[in-house]
Structure formats: structure tokens, C-alpha cells
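The complex appears here without one of its protein chains, the remainder shown in place.
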Amino acid sequence: MVKKPLIVLNFKTYAESMGEKAVIMARYCEEVSQESGIEIIACPQTPDIFRVAGAVKIPVFAQHIDSTGAGGFTGHINADCVRFAGAVGTLINHSERRILLSEIDSAIQSARKAGLRTIVCTNNIAVTSAAAALSPDFVAIEPPELIGSGIPVSKANPDIVSGSVNAVKRINPKVKVLCGAGISTGDDVAAAVELGTDGVLLASGVIKAKDPKAALFDLVKKI
Amino acid sequence: MVKKPLIVLNFKTYAESMGEKAVIMARYCEEVSQESGIEIIACPQTPDIFRVAGAVKIPVFAQHIDSTGAGGFTGHINADCVRFAGAVGTLINHSERRILLSEIDSAIQSARKAGLRTIVCTNNIAVTSAAAALSPDFVAIEPPELIGSGIPVSKANPDIVSGSVNAVKRINPKVKVLCGAGISTGDDVAAAVELGTDGVLLASGVIKAKDPKAALFDLVKKI
Amino acid sequence: MVKKPLIVLNFKTYAESMGEKAVIMARYCEEVSQESGIEIIACPQTPDIFRVAGAVKIPVFAQHIDSTGAGGFTGHINADCVRFAGAVGTLINHSERRILLSEIDSAIQSARKAGLRTIVCTNNIAVTSAAAALSPDFVAIEPPELIGSGIPVSKANPDIVSGSVNAVKRINPKVKVLCGAGISTGDDVAAAVELGTDGVLLASGVIKAKDPKAALFDLVKKI
Partner (left out) sequence: MVKKPLIVLNFKTYAESMGEKAVIMARYCEEVSQESGIEIIACPQTPDIFRVAGAVKIPVFAQHIDSTGAGGFTGHINADCVRFAGAVGTLINHSERRILLSEIDSAIQSARKAGLRTIVCTNNIAVTSAAAALSPDFVAIEPPELIGSGIPVSKANPDIVSGSVNAVKRINPKVKVLCGAGISTGDDVAAAVELGTDGVLLASGVIKAKDPKAALFDLVKKI
């Protein structure tokens, strides 16, 4: 049997997944993860990491870290601080929070030193290749035009997904590949797995669903 | 008698004021505030706001918020989320986290809607005037070359402080003025008050002191 | 009779006003300016400043300068260099090229030292006030949602224009006020003048017109 895919749920700054609601959303993730045996990672906003990580046993990731270290960096998101708050990984370079190429490299280094796993988000095959050359744990290919569209990248542009998988294999086969943008159903997850990815990154498909827990159960039903 | 000045302690991303150490530092602030009757505000890193605000009764401010609202803004610092975590105010546009002019304006609006007080940091008299025109609760004039220098702005450049006080009075007298950069002793605080400010913004003078609690007590001794 | 308004034509990076076409567009501006006695300023792209300034006698402005000086600033737009190429002024902080508050201040200083006049673009009354506090020669209020819309700000939101005029009078009466966004006809210019401005900033209304020269003549017909 194939390896079970990973599901990464980005809470963004949605009102539905903020503050105490972030804890509730993370508990849904935990429940579905425990029942299905599928790893689900919750990515709440930075101010919510501490309370979410204290409330659930599933992995909690930050949505962003800065590449700067400890010191005179007011307002930056420090990797160690995120780790101390309970996160065990982080998104880097999400399309809504792009950073410089050299910053992606140093953010990966900072995360690694702090014991955080890294998911670098990318927008096309060339950029996925570049990101893979920096040796994060994961790259997540997300065509920006499909984010929040409800049209799964696995259907709208399967070539960008399989092309990313192939490019990463060639550049750095240790890096795992997620795909995102438009994912909302178990069919979308199954399609992503068939295209060779190790899982999916999604947000509104669950967070904005009428019944987020049901949406999470639907995601894992075909695995 | 003159009104008691405000002391704002910026924890930056210093290792000495991060994670559980942020809670300890905030407790020092609380103790000195209670004994002296001086308001001391603690500004920990975003991931530390929840645990610090849950541990102390003094006001907790964020070091930065983004101007974006709830929605698809992965990795941004949302004003409501910061408020839900327990902060009651925020620094904006610190010299280590400058933002666009239009973003300062919308961050002030977002903060106000979320019930957060605002301190906009500035670097000279002209920029202080501009910031005052945006009607934050406070402006904090901090010549960047003096930040972390140990040379208090009140001695190195008293004209920039009194000039800022006068400019703000002319543009928007409801805005209060803090001064920062190089502040570390009670004499520095007294000098800042004499120059017409409502208080000080400082960081390394306390955080990096051998005995931060003693440094805090020294700050308030002349008030 | 009232003072004649100023017309500032932003060439943006439109294909219709780039390279040799920038020279042609600037010649239209020159012809209309000479016939009407109205000052028209041409703002071509940076690489086109030299050839445009060499070809026409109307004032040429840059679209942006950086706040950095001479030195190790690869890829920055230096005020002196722009001046040597023939520009006599510059836009600063256009909505398509926003810069930090502190950079606006230092860009104005750099421009002044280089002998360039300055137009700082703003997006609402509060930001206009802030910009006026920095003492540029002009502020240009342009609600971003109306830029390129064909709906003139003077009709869609006259209050933002008159409010900006009043705010600038209060903060710094030496600063002149332009308005932009959606301007394309002589009626729009007349309305802008009636609201108290010193002129208009426009782009697509002329550049994208079928007959740009006719569009320019239309702009000045009511003055």
C-alpha cells in the first residue's frame, strides 16, 4: 500500500480559526487524525501557537518565520520563539508572505537549528526546483491563481504537480512534495497522491466549510 | 507634581526575554510597576503574548501588527488575533520593522477597531510630525543611530526630542510623545520627562542588564 | 481669474509610452502645453528620461527615486543621476511603488539636494496630512480603487479631494495639492480645480486614449 499522505491545514488569518476558535479547529484536526491515522498538521496564527499547541497532540506549525536570529529584530518571527511556544515546524514563503531568495535559505537554516520542520511554498515548476535546491523538508507547489478558488490544482493543472514532483526528484530527492490551491475534497487528496505528491496544503476548503469537521473527514475518506 | 511617565519595555527577539524568560521579564516589570506606581508596558514577541498576558497584570503590547484584516493573509500579524491573545496595544513601524506610510495608517485603524492602543515609532522630527497626523495614541521618537548604543537620545540629541514634542503639539496635541534609543537609567527617564515627553521606550538597557529587575528599579527611582 | 492648474502625465510602464513612443507622447504634451499655456509635466520611465528630456522643453519628472545616495546601492534610482539625465522633479510613493514613511522623508531630502521638485502620492486624507508634514512641493491624492477606473475622483469622492485640500492647508499651507485617479476629461480637470486643487495627475485617460493628443487638448479646453 502507498504511504499515507500528509494534510497541512493553514488557518491563515481567517476569523473562523483565530483565538479560541483556533483551538476548536485544531481539536477537529486532532479528532480526524486520530480516527483516520492520517497525520494532520495545524498552522494557526503566531499569537495562537502557544494555546493551540498546549491543547492538542497533533503537530503545530507556524505560518511564517523570519530569517533573523535572536537580537535586535523587533517585530520579527523568531524560529526559537516559535519552537518554545510549541510549534514543531513552519511554512516559509507562502504566496501571501513571500520573502527574498536569500531569506528563504537562512530561514530554513534558522528553522533547522531551532528543530522546526520546513515547508517552502512555490508557484511554478522552476521555483519549485529552486526551492528544492535549498533542502527544506517539504516544498508545497501552489499556483497562486488557484488559491481559494475551489478548483483543485490536481484537476486544473496536473502537469504543474507532476512536473514539480519530477523536478524535485532530479534536484534533491530527499525533499518531499505537497500540493495546494483549491483542495477541498477527498477526491482532490487522492488525485494529489496519484500525481506523486506526499500530501496537500489547504485552507479555505476546510476553514470556510459549513462543517469543518465533516470537511476534514471527507478529505481522508479515500486514503 | 508632574504626570508620571510611561515606561515601555521592548523585548525584541533577545534570547534573554523569549519564551519562559519573557514571562520572568514581564514579572519583573509587574513588580517594579506595583511598587513604584509607574505604568510599565511589556512588549514580548508575538508567540509569547498569550503566556505573558496570562501571567501578569501589567499591559502587554505586541511589537508589530500588519495592516491586513481577517482573511487570506498567511503569516501576517492580525490585530484581533493579538488582542485575543491578551495584548492591549502594539508598537507600529519600529525601526527594525518599518512599514509603508499607507500601512501605518491602516494598521492604526485596524488596531483601533481591535481595541489596541498604538505607538508609532519615528526617526526624526519630520517623520514624527507625519506620524502624528495619523492620530495614533503615541509616537516614539528613536534616532536609529542611537538604538542599542547606551547613549541616551535625551543627552545626545535633546533637540530632536523637544522638537518632536513641539511638532506633535502643533499637528495633533492629543498624541502623546515617547522617546527612545539609548535609555538605560533613571537619569535618562528624568531627562526625557524634562524635555516634555510622556515616557520612554527602551530595550537593551534593561533586557541586557546583568540584573534587569535592578535596572527597572533604577529607571523609576527619580520619578 | 484663477491660477492655471498643473497637469502631470504619468507614462507608467505602458507600451504606448515607452522608448521612442515616450518621445512622441512627450511631444504631444509639449504641443498642447505651448498652445494652451498650461504647464504639462511628462513622467516617462527612468531609462527614457534622457531621450525625452533631450527632445522636449516641458518639464520631465521621474516616476520614482530611492532615498539612498551615491554609493553602493546597485539598482537604486539615484536623485542626482535622474537630474543629470534631465529630470527636474519626481513622483514619490506612487500607489504602484509605495515606500516606507522614513524613505519618503529621505527621498524628499535627496530630491531637494539634487534640485528636483517632489510630488508625494497618497491614498486618503490622513495619509495626505502625513505627507504634507514632510514638506514636499506637492501631494497628489489618488484613491487606489479609482486609479485606471475612468471614474474621476472629483465625481466619485469629492470629499476626499476637498478634505485633502483642507488638511494640507492646516498642516502645511506651502504644499500644493493635486488629485488623480480616473481623470480623463476637461470636465474632470475643472471639477478638480473647483475642489481647490492645483492640478491633476493622470495616466491611462491620455496614454490609452485612441488619440492621446486630442485627449490632452480636451483636458485643457475648460481652463
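Letters are used for the chains, namely A, B and C, taken in the order the chains are written, and counting of residues starts over at 1 for each.
Assume contacts are C-beta pairs under 8 Å (C-beta built on N, C-alpha and C of every residue); 3 or more make two chains touch, one makes a residue touch a chain.
Quick caveat, the model's predicted, so the values are computed rather than measured.
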In the complete complex, the chain left out here touches which of the visible ones?
A, C
From the list A:L9, A:A131, A:I160 or A:V206, which touches the chain that is not on show?
A:A131
Of C:I49, C:V161 or C:V220, which residue touches the hidden chain?
C:I49
Touching the absent chain in the whole complex: find that residue among C:M25, C:V56 or C:V82.
C:V82
May I ask you to list the residues on chain A that touch the chain which is not drawn?
93, 95, 98-102, 104-105, 122-124, 126-127, 129-135, 167, 171
List the chain C residues touching the unshown chain?
10, 12-15, 18-20, 45-51, 62-64, 68-78, 80-82, 84-85, 87, 91, 94-97, 147-148, 203-204
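By definition in this document, only the chains that are shown with their structure count from here on.
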Pairwise touch network: line, ring, star, complete, or other:
line
From the C-alpha centre of chain B to that of chain C, how far is it in Å?
37
If you average the CA atoms of chain A and of chain B, how many Å lie between those two points?
34
Between chain A and chain C, what is the gap in Å from one C-alpha centre to the other?
43
